[in-house]
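Missing here is one protein chain; the remaining ones are kept as they sit in the complex.
Residue numbering begins at 1 within each chain, and the chains themselves are lettered A and B in the order written.
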Amino acid sequence: MTTAPPLPPPSNPLSFPPATFQKLAPKTFLERHLQSTPATRPSGRNPDTFRTPSLHTNSLSHAHGSAVVRTGDTAVVCGVRGEILSLATGVGSRVVVLRSGEDGKEEEGDGIRERGLVVTNLEMGTGCTRDYHPGPPTDFAQAITARLHRLLLASKLISSQSLRILDPNTEKIKAYWVLYIDVVVISLDGNVLDVAWASILAALRSTRLPQAYWDQDAESVVCYPEVSRYKSLDIKGLAFIASFAVIDLGAEKGGKVILSDPDEFEEGVCEERVMVCALGGGKVGWIEKGGGVGQVAEVVECVHRATERFKVWEQLFVEVLGSSGR
Amino acid sequence: MAPLQTSQQTGTPLSPAELSYLHTSLTLTPPIRPDSRTPTQFRPLFAESDILPSTNGSARMIWGDGGECIVGVKAEVEKNSISSGGPRDWIETNVEVSGQRDDDAFLGMTVAESLLVPGSGVLERLVLGERFHWKIFVDILLLTPPLSHPATLLTLTTYLALRNTFLPKLVSEAAEDPVFDDDWGNGLPLYPVDRIPPPITLLVVNVGENIFFDPTREELAVGDVVLAVSICEKKVVGVRTLEGGSGGVKREAVKRVIKESCEVAEEVFSSLNGVGEGD
């Protein structure tokens, strides 16, 4: 590949259709695309172009909140369902210990973390792509799940206050809502993390839990059936993930190229990855980088793009969720 | 229709030529079965009931081709509760095929589905006063799976076991905790003679214009359609399609299979009831 002439497209006597070229030499295929002026990716996007997202919420009937998010050919459905964790059945001593910590109000998210009140899972065994089969989640799915779960806890979007179920007389915590967040990947074409995260956030924002209280006589938690008494979760702020793949074209051919929102093919070729979790007001919540050695400027560029991406998501959320009130 | 092929599901060791021969001989009028049975004739079987003293009802059946099945029925008293489902959970069936790790979803569902058919009146007899009910566990153990499909063997054995299931007589009042008569002689049958009996499932294969009961594995491999028809006292309580055959089947054929199954089932019922009387 080093012998190929740099500027004009190689007029090789042996020529393949693009699809075959892509399969035979994926790396060269991607490199050639990025060397053209202006640099264009196989999908026709510029290196810094993200795919346009679309969002629908509350399309599922048995979930308390749900969202369908699609960017390009990656589509996920997220459903949030609340179930009740009663403290009455738990061991008495443990309840006391934990309650005292919560009363201190030092860490809002801690009740959520300690008790496992938020359960995040990602299901990829749905025939979303040819490599994932039904059955136990693959290493990849487990890794994504773990990252989503970690981010959700670290971002402290959910306040444990909104998950408490109180005894109306004594104002004591009698039970908690446990949020089961299940993301089902319908179609996968790379960068599932960004989309899954956005779907979780949208689903949580659209979630409305029934109003529940501790019934002293029945010694159990009872909910009011009226939809008008459903309460939405208190979700604080917004956070969006932007993922990047980095490819090194070599010093004389343009150096490193950062690809925003990589698709399945680009993810397979590029080893170096950057993930930025951007918050409102130009803040950054989480940065992950791995798979190669890069300059700090590279990460700074990613952060810059991530904050731009944040605005796109924010606008979409305002459009869809701002007016939606189930 | 019905292009001939080796069916990988049934795993017959027959060659395409042999299958073709078999298919032709089964489509003749009158058809010729490899073991020279008539279309509605079953293979010989050995059956006995009440073999396990610690159960409420049990039966064993040995099929001509070596298939052996044991069914034990146990009953427990359970408190009514809102959370644990409705009366549908009062009968629990479990099929275990020896040498197979997963239980067979199809077999389990067939039995459970036909047992719980609305209107069979069993669930009503499980009610114990206001707060309790019987919970029935039907454990079906397929000791040696038969060479052909085990559905028929399984349900016939289950039928025998259920027919011979007795529950202790309740002596307490409806509002009290249940207390039972300790004399087994006063036990009440789960399926009284004058009520709707338990269902049985017949495996029927349709080849051309002919319908065969109790098909062997080879016959299943060349069938156009294989149906498992569950019948309960002159009534069809369930029809399921099994794997096998290729291409679809005309609706007339399906209807004829169902109709004939009902007729044959009556004979089967009467002979099965004979087993009970012989003991």
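Here is the rule we go by: a contact is a pair of C-beta atoms (placed from the backbone, for glycine too) under 8 Å apart; a residue touches a chain by one contact, two chains touch by 3 or more.
Criterion: contacts and distances are computed from a predicted model.
Novice: Hey, which one's the missing chain according to UniProt: "RNA-binding S4 domain-containing protein", "3' exoribonuclease family, domain 1-domain-containing protein", "UBC core domain-containing protein" or "Beta-adaptin-like protein"?
Specialist: According to UniProt, the chain not displayed is called "3' exoribonuclease family, domain 1-domain-containing protein".
Novice: Among the chains present, which touch the one that was left out?
Specialist: Looking at the entire complex, the absent chain's contacts are A, B.
Novice: Using the touch definition from the top, which of A:126, A:159 or A:232 touches the missing chain?
Specialist: Selected residue, touching the omitted chain: A:126.
Novice: Using the touch definition from the top, which of A:188, A:202, A:259 or A:275 touches the missing chain?
Specialist: Only one listed residue reaches the unshown chain, and that is A:188.
Novice: Using the document's definition of touch, tell me which of A:53, A:82 or A:262 contacts the absent chain.
Specialist: In the complete complex, the chain left out is touched by residue A:82.
Novice: Residue by residue, what part of chain A touches the chain that was omitted?
Specialist: Residues of chain A in contact with the hidden chain: 59-63, 66, 73, 75, 77, 79-86, 89-90, 115-117, 119-121, 123, 125-130, 133-134, 136-137, 142, 145-146, 149, 178, 180, 182, 184, 186-189, 210, 212, 220-225, 227, 264.
Novice: For chain B, which residues lie in contact with the unshown chain of the complex?
Specialist: Interface residues of chain B facing the absent chain: 3, 5-6, 8, 83-89, 102-103, 105-106, 108-109, 113, 117-121, 123-124, 127, 195-196, 225, 227, 232, 234-243, 245-251, 254-255, 258-259, 262.
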